[in-house]
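All protein chains but one are shown at their positions in the complex.
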Amino acid sequence: MLKNIEALDQVVIRFAGDSGDGIQLIGSEFSMATALARNDLGTFPDFPAEIRAPAGTLPGVSGFQIHFGSVDIHTPGDSCNVLVVMNAAALKKNIDGLSKGGIILANEDGFDIKNLKLANYPSGVNPLDDLRNNKDYQLHIIPITKLTRVALSTYGLGTKETDRSKNMFILGLICWMYNRPMLSIHEFLQRKFGKHPVIFQANIDVLNAGYAYGETTELMAERYTIKPAKMPAGKYRSITGNAATALGMLAASVKSGLQLFFGTYPITPASDILHDLAKFKSSGVITFQAEDEIAAVCSAIGASYAGLIGATASSGPGLDLKSESIGLAVMLEQPLVVINVQRAGPSTGMPTKTEQADLLQSFHGRHGEAPLPIIAANSPSDCFNTAFEATKIAIEYMTPVIMLSDGYIANGTEPWLFPSELELAEINAPFAKVIDGGKFHPYQRDENLVRKWAIPGVKELENRIGGLEKEDVTGNISYDAKNHELMVHIRNNKVKNIANNLPPVRLDSGLDSGDLLVISWGGTYGSVKTACLQLQAEGLAVSHLHLRWLNPMPKGIPELASKFKHIVVPELNTGQLKSILRSEYLIPAIGFNKIQGQPFTIQELKDSFKTQINN
Amino acid sequence: MLKNIEALDQVVIRFAGDSGDGIQLIGSEFSMATALARNDLGTFPDFPAEIRAPAGTLPGVSGFQIHFGSVDIHTPGDSCNVLVVMNAAALKKNIDGLSKGGIILANEDGFDIKNLKLANYPSGVNPLDDLRNNKDYQLHIIPITKLTRVALSTYGLGTKETDRSKNMFILGLICWMYNRPMLSIHEFLQRKFGKHPVIFQANIDVLNAGYAYGETTELMAERYTIKPAKMPAGKYRSITGNAATALGMLAASVKSGLQLFFGTYPITPASDILHDLAKFKSSGVITFQAEDEIAAVCSAIGASYAGLIGATASSGPGLDLKSESIGLAVMLEQPLVVINVQRAGPSTGMPTKTEQADLLQSFHGRHGEAPLPIIAANSPSDCFNTAFEATKIAIEYMTPVIMLSDGYIANGTEPWLFPSELELAEINAPFAKVIDGGKFHPYQRDENLVRKWAIPGVKELENRIGGLEKEDVTGNISYDAKNHELMVHIRNNKVKNIANNLPPVRLDSGLDSGDLLVISWGGTYGSVKTACLQLQAEGLAVSHLHLRWLNPMPKGIPELASKFKHIVVPELNTGQLKSILRSEYLIPAIGFNKIQGQPFTIQELKDSFKTQINN
Amino acid sequence: MTDTVAQHIDYKHALPAEVFTAKDLVTDQDVRWCPGCGDYSILKQVQTIVPQLNLHKEKIVFVSGIGCSSRFPYYMNTYGLHSIHGRASAIATGLKVANPDLSVWVITGDGDALSIGGNHYIHLLRRNVDVNLLLFNNQIYGLTKGQYSPTSVEGQVTKSTPMGSLDHPFNPAALSLGADASYFARSMDRDPKHLQTTLLSSAKHKGTSVLEIYQNCNVFNDGAFFIYTDKETKALEAIFVEDGKPLIFGENNTKGIRLNAQGKAEIVSLEETSINDLWIHDVKNIDKAMILSRFYDDPSDENHLPRPFGVFYDVERPSYDDQVQFQLQIANATKVPTLDEIIAGNNTWTIE
Partner (left out) sequence: MTDTVAQHIDYKHALPAEVFTAKDLVTDQDVRWCPGCGDYSILKQVQTIVPQLNLHKEKIVFVSGIGCSSRFPYYMNTYGLHSIHGRASAIATGLKVANPDLSVWVITGDGDALSIGGNHYIHLLRRNVDVNLLLFNNQIYGLTKGQYSPTSVEGQVTKSTPMGSLDHPFNPAALSLGADASYFARSMDRDPKHLQTTLLSSAKHKGTSVLEIYQNCNVFNDGAFFIYTDKETKALEAIFVEDGKPLIFGENNTKGIRLNAQGKAEIVSLEETSINDLWIHDVKNIDKAMILSRFYDDPSDENHLPRPFGVFYDVERPSYDDQVQFQLQIANATKVPTLDEIIAGNNTWTIE
């Protein structure tokens, strides 16, 4: 049967079903196939908050969204164009996210009475009935479960086992619709089921049945092509933010020649960094699951005292607990990498949802004047560079560094043109040397105000340090009034001066002056970038500045800001970077804020920016 | 012998000696005598950092400063006019704080070879030799130890016991010099030694010997009178900030009819609040010394859940540890009083020194958007009102409240025209009532956005709350996007709206417009007030605004600020209130900052303000 | 003395507890554990025994930390506080001391109680605050999806220990007794009868009662305790101890345990040894309780001792909350100063 082929430049597909339906698996396999089709892409998994909620219920719905295209893709997409739902609950939970004119592929067998009830539809109501007549959507009802059973009828497998392959059916169908090569899926199934040839073949058969269903059924009239994107040449892989964070620290360990000690305590959404690093023992990485967050950061401080890279990761509640120890690290002036994968607070909040509300805590979440460098990652793959740079600065400046990530980029994936070891910057640890004849002074500093790292085991550098205020140079305990003031200023200036060695302020897009300057930070980068690019394309005088280092900030911000009529700071909090910019530079920045545990949509950003310009 | 009598309007005396010399005792007895002579006064003890450093050494020096006069006194004074030193170390440590023309009373016996060595004077050097010829000071060398021994020669007491009374000698002498009645000292000795008549009499004899020494010795030529101050009529007592804090919470307990539960963990300089409250068991106060600060605040949260006033106190390091639990209290919307007696940080810092560097931590020292009211005390006796008001707001608004005090006002004393129970405001706890037929909703709110307090033990109000985001009204767990945003705003607005029921901004002194607006907060009040009054007296257009509530701030600040050419914010930190004012109101406030573990001197404030005006 | 909470709220002290049933303890919230999770059984048994305790329902409070287990309070139609990770014991201490009239239950997991909450746990025990602590031990972190916990066995492969865990696990019985617990018992989700009996005993203990419940996490640590319930293994692997009774176990109760002269426990065959020579369980004997707590061998060791279930130790010592009230009463018995007197202190002067 000949099908209509339509060319698109981008598409957003959302797969949704029960946790047990294998949604994440088809999401990631479709992503790989899409990457191999050379599209740019961004993905986001949407796990249920419960570990394993009862099958068929709303809390049990698992989702996976992929945005891909022949154009540059910076987000997993606002709303989706295609919604695949394996059961009634999945439809209920996701229908609001489908754009007008969108396609629904629904598994008919997931809309039986039992499933409708589990999804809390009133008895007698089947939402597909309404949708059938709804001109806003194109509905395809497919008896996926049944067709899967048919495809496997000769195998003699149990129903449970048979039904487990139904995700392959939809994967095959979608591959047909978007013209994806399925080789990588075959390879994946080979890796996964190589030892069980029957299961392997069964999955292949269902995959092909799905593909053939598209090809042969009259119902499926349209097929789409998306041209390859113009992506920089090179070797790519797909990566989540958490995996990239782990790799970034590992890379810094290799480049500095220092072992990595990662002391942590599990917490959503940061735990995967531990899981990943635990696999790198052969590279000398020590992971330590401590009894709590305080012990986690303290063990890292101990390791760093010993001359290793001490690192720790957590989310908000853990950061709270680490605050006293981070203050100690500020006083000790020792390397320490602290990663905060932010989630929606306050308190336990919504652990599986994203937010950017720990920025001010990073600045001020310790008693006393205790400054430290703060850097934020802006996308899944950028977590690599950010973790690498955070570690480099921690080592070279002998300071704790906070790296901010968030649940959104931590779990999201994107294609990554990864670097080779040779391309990475060198990292030089400022180890103390024995000075002949002279006494070693642990708080003597170089021109960057950095003290030297004296490691136990080195003769003649024996010294005692701690959390009490210390005398300049000698590091002896001091209660002297002027010395305290001096030390407070030194600790401040040491952090401020890092800006001297960082690139000055640079726009991400737009002209050097105009109507609106948008200043963003962290994981909102993709959406804000896209919104700004689109407004620029519409001819608006919008420019975009994205801050990577929050402390110290790059030089030149007030000068730049003064060339714009309006400054807006979009944040997933109530206005934290905004308040810093206002206080630091007295610039009349206003905020665009969303605190819903969800990323910005490009549309809401564009709307807000337009309103600003017209103000 | 007839002596010259000179009239003064104010004097600063500093007593200094070894920790074992009874310096704090004569300081407080002289203060009492001075109060009874109806002078206004302020005092500050200066304890050594060590528990009991070796006798005679510099770290062992204990000091006590008193500032009194016929005029209003708001601070313990910058430099002193009279310096009493019991040994060489005391002189060495304190001579820099003596103003030009000042009087030194030195105990000759504290300057023997042993004492000089302990004070690290080079061998052969006696600083008194130099001072004798120094025209800047009036030196009186008195063999106090010897004279004490002479006075008690007939008692047959051991040397150790005899020498222990030598502080009475100096007390008698100073009472003579400043014409103080000694009745209260007699009474004190009676209370203290009533059961040991011999010791009592010995002390009286030495006291009188000191007084007589002034009367009879030719060396002491001058005597001074200070007229009574014009103080408001009423009953006074002397009080430290920590004692006043304890009383303030106790008073709130009585006025609200709710028992006070104080869960805490000892830390300098907050521990005395615990020691004081532990004495009020007969008033129903429960004090609980927890295993750590986390348990301390959590026990208070538990008590508050039960319907008591849950309160806790600490200093910086403890506040760090409490941050996660305070976030829980924000989410639970339950009364909780958190007192931070600030000390010099970061980390362990200088525990016995003062600082104001935990303001931004109070605002932002928790992950997520977790706002709470913040109030700061401005003087020792003001700690009473502040603690009372903090508790009242915590109860009436169902919220954790942070009260900031600091080491300076916590240990300082001043006369206090204390209120009677009747004069204190009422406190009404918003207990939940059983609604007939209706279901109780724990997060239903009144017009101030305050929810009701449902206490275990009350039938039909059974409900479950926790740290997860909750649905508006019902309090059920909710991951809903819009609900989260709503709740974040509600929690914010609840705190913001407290300002509606607080007095609007009001100047402490000065006109409504002018050249310079000084904005201060917390324990610097006395010095800043004095400096501003003096500049106003000099004819400068300086006005003074002192903030008591830091969150929410009183209404009208930007309007007021706009009427001044310059705005300066003097703080014992690197500019924390300043940064909030700039960010909140975009007013070009600049800071005058000191981070030396010491309060401001009036002189340095005046100098800085003048520089500002001339800018 | 300000009013106690009791005066504020109408406790109806005099009235007997109203009768309520397990059903009255169910809330309107959907239970959100994985299908098959051992927590369901525990919830059920607790809902079954609580009505038997002659309590006023409105005086019951369940306090929990964070973890799968800590969701428990949402499913009990009593007062409930789902707090933060590890802190339930500390919160419960304040709560019970503030109002000793309440029946306070702490619900906690092996991670919540023994990892992050270890300090509050041991301090709760030494103070002997009168709360009932239910330790849901599944030897895994459930909620964070499967990292090892302080009770996971050595070598356990989990998400955070791909090469096997290196941590020597806590022995919760030994740790609790070492912290001077006045009561310790062990039971299991999969033995509802035993769990109910032991819950009742724990609830009746005055002072902190720790009931360790072996709980199956069928998602991340399935079957960790099956040898203690499976037909084939149960008889040899589990021993059910009862006060005053000899330590007997094995198929047809053919084995016993004897304490030798070195204070060591040994397995004997009842064919060779008289029942009279066996270890008689004595819940008041701390030394024996401690030795019993050491029946904790790896079941794969030859000659290993069976794992004990039941009440290990149960003695009375003053509870902390009682003592606090006692001091308040003593203080209150002497003349109580008025607020005005307290504020004035000992030294005042008057300016006219």
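Letters A, B and C mark the chains in the order given here, with residues in each chain numbered from 1 onward.
What we mean here is this: a residue touches a chain if its C-beta (ideal position, glycine included) is under 8 Å from a C-beta of that chain, and two chains touch if they have at least 3 such contacts.
Remember, predicted model here, so these are calculated numbers, not experimental data.
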{"item": "Selected residue (touches chain absent from view) among A:32, A:83, A:533 or A:561", "value": "A:32"}
{"item": "Hidden partner chain, touching residue among C:118, C:146, C:246 or C:308", "value": "C:118"}
{"item": "Hidden-chain contact residue, picked from the options C:146, C:169 or C:308", "value": "C:169"}
{"item": "Among A:20, A:59, A:143 or A:284, the residue in touch with the chain that has been omitted", "value": "A:284"}
{"item": "Touching residues on subunit B - with respect to the absent chain", "value": "50-55, 57, 59, 265-268, 271, 274-275, 278-279, 281, 287, 289, 291-293, 317, 347-348"}
{"item": "Residue ranges of subunit A at the interface with the undisplayed chain", "value": "32, 35-36, 38, 184, 231-239, 247, 250-251, 253-254, 256-261, 263, 280-284, 286, 288, 290-292, 294-295, 298-308, 310, 324-325, 328, 332, 418-421, 431, 454-468, 476-477"}
{"item": "Absent chain, residues of subunit C that touch it", "value": "115-119, 122-123, 126-128, 150, 163, 166-171, 174-180, 259, 261-265, 282, 285-288, 290-291, 294, 317, 320, 323-324, 327, 330-331"}
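As a working rule, only the chains that are shown with their structure count from here on.
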{"item": "CA centroid of subunit B to CA centroid of subunit C, Å", "value": "44"}
{"item": "Separation of mean Cα positions, subunit B and subunit A [Å, integer]", "value": "47"}
{"item": "Residues of subunit B touching at least two other chains", "value": "324, 328, 466-468"}
{"item": "Contacts with two or more other chains, residues of subunit C listed in rising order", "value": "66, 84"}
